[in-house]
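Only one protein chain is missing from this complex, and each of the others stays in its spot.
Note that the chains are named A, B and C in the order they appear, and that numbering of residues resets to 1 at the start of each chain.
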Amino acid sequence: MASTDLVDLRRDLHRHPEPAWREFYTTARVVDELEKRDLDARYVGREVLGGDRVGVPDDAELDAWRERARAAGARTDVLDRLDGGYTGAVAVVERGEGPTVGLRVDIDALPIEEAAGDGHHPAAAGFRSENAGYMHACGHDAHTAIGIGVLDAVLDSDFAGTLKVFFQPGEERIVGGEPMANSGHLDDVDYLFAVHVGLDHPSGEVVAGIDGFLAVSQFEAEFRGASAHAGARPETGDNAMQAAAAAIGNLYGIPGHSEGATRINVGVIEGGTATNIVPERVAIEGEVRGETTALMEYMNDEARRILDSAAGMHGCEVAVGTLGHAPSARSDPELRGVVADVADGTDGVTSLLESDRLGGSEDATFLMRHVQERGGKAAYVGVGTDHPGGHHTPTFDVDEDTIGLGIDVLAGAIAETAARRP
Amino acid sequence: MASTDLVDLRRDLHRHPEPAWREFYTTARVVDELEKRDLDARYVGREVLGGDRVGVPDDAELDAWRERARAAGARTDVLDRLDGGYTGAVAVVERGEGPTVGLRVDIDALPIEEAAGDGHHPAAAGFRSENAGYMHACGHDAHTAIGIGVLDAVLDSDFAGTLKVFFQPGEERIVGGEPMANSGHLDDVDYLFAVHVGLDHPSGEVVAGIDGFLAVSQFEAEFRGASAHAGARPETGDNAMQAAAAAIGNLYGIPGHSEGATRINVGVIEGGTATNIVPERVAIEGEVRGETTALMEYMNDEARRILDSAAGMHGCEVAVGTLGHAPSARSDPELRGVVADVADGTDGVTSLLESDRLGGSEDATFLMRHVQERGGKAAYVGVGTDHPGGHHTPTFDVDEDTIGLGIDVLAGAIAETAARRP
Amino acid sequence: MASTDLVDLRRDLHRHPEPAWREFYTTARVVDELEKRDLDARYVGREVLGGDRVGVPDDAELDAWRERARAAGARTDVLDRLDGGYTGAVAVVERGEGPTVGLRVDIDALPIEEAAGDGHHPAAAGFRSENAGYMHACGHDAHTAIGIGVLDAVLDSDFAGTLKVFFQPGEERIVGGEPMANSGHLDDVDYLFAVHVGLDHPSGEVVAGIDGFLAVSQFEAEFRGASAHAGARPETGDNAMQAAAAAIGNLYGIPGHSEGATRINVGVIEGGTATNIVPERVAIEGEVRGETTALMEYMNDEARRILDSAAGMHGCEVAVGTLGHAPSARSDPELRGVVADVADGTDGVTSLLESDRLGGSEDATFLMRHVQERGGKAAYVGVGTDHPGGHHTPTFDVDEDTIGLGIDVLAGAIAETAARRP
Partner (left out) sequence: MASTDLVDLRRDLHRHPEPAWREFYTTARVVDELEKRDLDARYVGREVLGGDRVGVPDDAELDAWRERARAAGARTDVLDRLDGGYTGAVAVVERGEGPTVGLRVDIDALPIEEAAGDGHHPAAAGFRSENAGYMHACGHDAHTAIGIGVLDAVLDSDFAGTLKVFFQPGEERIVGGEPMANSGHLDDVDYLFAVHVGLDHPSGEVVAGIDGFLAVSQFEAEFRGASAHAGARPETGDNAMQAAAAAIGNLYGIPGHSEGATRINVGVIEGGTATNIVPERVAIEGEVRGETTALMEYMNDEARRILDSAAGMHGCEVAVGTLGHAPSARSDPELRGVVADVADGTDGVTSLLESDRLGGSEDATFLMRHVQERGGKAAYVGVGTDHPGGHHTPTFDVDEDTIGLGIDVLAGAIAETAARRP
């Protein structure tokens, strides 16, 4: 079972859910916790993100969230270091000779309005989201708490080697993984673990190494035509609404692929100004996925052609941009074996799966691939938790006992990895 | 030429453009002007609007606009009378025996960002819109000034009868005409004039009676399905985005009608929450039009069926509501004749058209029909004005000399109508 | 009332309906009739068609229809002159000094299966179509009989001038008018009449000059992609079916035009080979129309862009060709006046309309424009007939008394035109 402190931390984070690049309160809260501990190094903001970022909101949006974090009690000195929406942190523990082991946890939340009824535990227990329209509906609050807890466990052990815990922003938008992978902090990592709670596994069940990550690429497309008075001069318009509708209808019609699963979704749309004006602008956001990165690229190529053609069909232009993206990746069997062995001997683990397929996407894959490409190994560990509502729904919640179990399994696996060097 | 005061009034209104049911500053400013004059009656707010209203924003939105009006100097006592977004006013002049003649002017503005360059006169002359994203891009500021100017002209004349000037809100959204027609103030009107500047007619040109109003009905449709994780469980979603796209594509495909012009437009769309979530909600707003009310109804019936089918096609439901609407109407030839005779003898009128077709819609038609159904007559008068940009574009502006010319023609027509009783 | 011979002729033609460029029996039958009369000239086949033709079937199809005509009793010597599907004829009567007056009648039939029930007069009276799937469902059988009858009437009168009767093929496909207009035989025509029965006008009603012909252009579009096994390798196909569906959906969505009526239709589709093969070829045929030729061209331009874009959207190519087409045209008021005067004094005419709008298309407009561009005048005369079913439906039929009335009006108008030279 997790300490009361970690449950409190999780609930505090749960009350302050923040989306990608706006994890101001969350990062400040993490830094608070790190400073309480005897770490060898702490990095935050620009220090933990390399290369370009996508999906960064405009300054007004960033300022609003930062002010909200300040009002909620976040430390001003930390907030200053997150200027520009450079959120996230890395904690380092160096304990003599040994391999460098990483643990990645994600810290961001979702644009979902949390359930308010008494049947929803966070509401009944008084830690429902205070940020209207946003919610920790995927358990990243628990992940963050596990990250802190693992630091404690390792600090309290005879671990030999270096531990780095990556508090990654922007997983839900698939925008944080690549910059963090490119930060340099992963370059010397020999073994990397990532962790996710739930995923339809009940409390007590552990998945040693998850596979089946779909490669994903998110896009935004802005159709631009020419407005016109819809009653008096309809023929002079170039209708961005028709272009968008043609695009959507046909995007979903990209044929499946014989080599594996593919997906497409248009998740957001917005455009037009008035009923009597032929719309000159409609913007959509969507994503393509594939069981492999190649399959995702196939979908992407098809989608681009359809977007272009739909625009041209209605005399419009379309500007297409890439938002978040992530490759596929695999858990290494050796590291998976370590986790399985540790989990097998951990109190509270009642069911153990060697492997499972995610079926979704994750930008932990950027970090996993970064390590694997340099000769290291990676495993994505699932820690089951009873969750009343599904992931990404308003009634999602976690069994808080999972936090302690996750810490035990991961700290155990980190120790064993260092000892065994699989 | 209009007096300096009326030009100042027009410019003041131009600086404070307000959309439907939010004409707080505008109404307060009109009431200011009415109180300066020796009128027999003034009505405002709930007194000038009968029956139900559609398209009323929520309280937060109304409050924000009312506060803005107050901050811009609107009188608090008047604002209080406009509570709930009951905007608009009616002025009455009673001058002995004679017919009751009405003049309707509309006072609302459009959600268009006004041009800022020096080439745009209001910007160069310092009276560009101060309400970001809104603009008097259709000349209703000039209409309002004409309404006040006609009151002055009639007060200063030997007019015998009753004059009512209707300052109508919400024309652009086609929501103000019906409530004002149902206010009771129109019930005893024998002759009604409405006025519009511009419409691609140059300064100096007058159209005695405009026809060709398309009947219009605006709709909103909210598609509701079921969200799902787009990567992990796409099959469990009922995709409101696909439903909306199918609807849009097919709505534009409603066949033309052999009996006259029809129109359809989907002008606004919004929906979905994230790229990786199958959208459970997409809302659209649109409109149908017809050369006659029957043709508009044909389009409406077709549109409803398509909306329903598109929803069902993707396992969704759709809630369809009616927003603004307006019937078609015709200017009466007799009243048109009066205008033509007067305009023919008015200084500054350099070109005279008996009639013209609008090709768009107008909810003045509610007032016209209300009068006509009770045995009265109506004419919709066009007063040309050189306008650099088209109506409903960011560079629209009026030739301010038009205000005076409009007053001369309309006050003359009102006097002649009372004298002649056509 | 028409002579028994002409009713017999009409019924014989009704039994042998033939579509565009396949009017073998019909032309041969007309030539039979012409040879019985004391004409000054007769032209047939290539002699009456100039320039290129579109919509000509392949040789196998032509041969099959020619054989059918031969089997039905058509003269072999005439059939030989129609080789290649060059159908149609022109008859000339020269009677001294005077203007050259033309009468155009169309002779082709439609691909409609005729009603067989006793309620359908041709079926009950034994002259139902013998060509399965084809039918004179637009009255061209009556038009042809009127053409012969007018020849008789003029031959039997003191007409001074030249009369040319044009028996035009391929009106229903809008393919015969242009070649006949370019044949040279129209070059010296001073006055041209065309005639149509029915058009929702009852027996006894005459329309002196019909207007409102929509300009039309028919197109064929063949989408070509790449086939693939739909189960095993769907991603390798370029799906012509999806391209065609996208095209159709969006073609119908071309916005109406503020300057007048427009139309679009995709009337025929065919493609694909098996359920399990991604279709590599789908072909459509359709048409665009406009109240003016310019409006038709607007529709055509929009349609071409949509066809191209829809093909490209699905990795296909599209070959677009023009089939039949026809411009708009107007009846000249002077010539209309002559018809009205004559009809007004004709026995059996119980109702007279100066004008009416067709709302459809006609390639008589090619002949009318050809004459008008050379300084001549043209009128398209409507002769009402009670028709139980609508035009182009399986139960269409004509009141045979209309034939005689049509002859009286047209022969009268021809005589009066020559006498009066309007």
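To be clear about the criterion, a contact is a pair of C-beta atoms (placed from the backbone, for glycine too) under 8 Å apart; a residue touches a chain by one contact, two chains touch by 3 or more.
Not measured: the values here are computed from a predicted model.
Undergrad: In the complete assembly, which of A:Gly359, A:Gly384 or A:Gly412 touches the absent chain?
TA: Counting the whole complex, the residue in contact with the absent chain is A:Gly359.
Undergrad: For the chain left out of this view, which of A:Asn131, A:Ser203, A:Gln218 or A:Thr262 touches it?
TA: Touching the chain that is not displayed is residue A:Thr262.
Undergrad: For a quick check of understanding: of B:Gly88, B:Gly139, B:Gly212 or B:Gly256, which residue touches the chain that isn't displayed?
TA: B:Gly256
Undergrad: Considering the complete complex, identify which of B:Gln242, B:Thr292 or B:Thr385 is in touch with the unshown chain.
TA: Reading the full complex, the residue touching the unseen chain is B:Gln242.
Undergrad: Write down which of C:Leu214, C:Ala329, C:Val349 or C:Leu410 is the residue touching the left-out chain.
TA: C:Leu214
Undergrad: Out of C:Ile269, C:Val320, C:Leu352 or C:Ala419, which touches the unshown chain?
TA: In the complete complex, the chain left out is touched by residue C:Ile269.
Undergrad: If the hidden chain were put back, which residues of subunit A would touch it?
TA: So the residues of subunit A touching the missing chain come out as 249-250, 252-253, 255-256, 258, 261-263, 359.
Undergrad: In the whole complex, what residues of subunit B lie against the chain that is missing from view?
TA: The missing chain touches subunit B at positions 232-235, 237, 239, 242, 246, 249-250, 253, 255-259, 278, 298, 305-306, 308-310, 312-315.
Undergrad: List the subunit C residues touching the unshown chain?
TA: Its contact residues with the unshown chain are 110-112, 172-173, 214, 216, 218-219, 227, 229-234, 239, 241-242, 244-246, 248-249, 252, 263, 265-279, 282, 285-287, 289, 323-324, 358-361, 390-393.
Convention: only the chains that are shown with their structure count from here on.
Undergrad: Would you kindly tell me how far, in whole Å, the mean C-alpha position of subunit C lies from that of subunit A?
TA: 67
Undergrad: Using the touch rule from the top of the page, what residues of subunit B touch 2 or more other chains?
TA: Within subunit B, residues 249, 252, 263, 359 contact more than one other chain.
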